[in-house]
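Dropping a structure here in structure tokens format, bear with me for questions.
A single protein chain has been removed from this complex, and every other one stays in its place.
Here is chain A:
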């Protein structure tokens, strides 16, 4: 057990190095979680000393790419929390459908499963052709995967169940073609997506949206950073637009929360 291979002080040192050498600021991430990710990486990559680990992260650009990919959590799912997607399908997207054009921001999209799920719902509501999904992440290598729209075939049974439970009306397999161990999703879905790096910590608002989807990203941030990100979203959302968060996230304690109204019992809020 390598529980105390990396202590709190060493975590601080590494995060300061990363900011200085690479420009990525993780200092306001939830400490317990980032410490666990760092400790895990140290163990699986078989480093023998903190000094070696530190030096490699600081000076090896190739290794830093791996560091970035491993310390951010990239676990995601299609149609995760079916009741959430049901609310999008029934209560949110039909309202946005009355607009001439729909701009959506999927912030922290990771490998793209949520962006593709959203595109499928938009398609079934006949709204995809007038929609544009901006999918962003801090991490360029997950965006490369997201662009390809290929997901491991062995997850598709679960995704298909989620899809059905979320009110999906088609045969889920009509959206992809199986290719060895991967399911390649229909390119009409990705044709309405724009992928780009964006760092929620340091980058600014870049457009105005009617819907911002940011699920299971904020749990990795401390409270102050969460509130900064809510302000960023507030600056990026149109009046009467929607902000959607993960099932355990909330904008309840944020200073401007009174300017938003919750949609039913889901973690979706509408700007008033």
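Note that a residue touches a chain if its C-beta (ideal position, glycine included) is under 8 Å from a C-beta of that chain, and two chains touch if they have at least 3 such contacts; residues count from 1.
Just so we're on the same page, contacts and distances are computed from a predicted model.
Name the absent chain as its UniProt record does, using one of the following: "Pyruvate dehydrogenase E1 component subunit alpha", "NADH-quinone oxidoreductase subunit K", "ABC transporter permease" or "protein-glutamate methylesterase".
In UniProt, the chain excluded from the picture bears the name "protein-glutamate methylesterase".
Taking the entire complex into account, which one of A:53, A:220 or A:242 touches the absent chain?
Of the candidates A:53, A:220 or A:242, A:220 is in touch with the missing chain.
Per the definition of touch given earlier, which of A:36, A:86 or A:262 contacts the omitted chain?
A:36
Considering the whole complex, not just the chains shown, which residues of chain A touch the missing one?
Residues in contact with the chain left out: 1, 3-4, 8, 30-33, 36-37, 73, 75, 216, 219-220, 222-223, 226, 246, 248-249.
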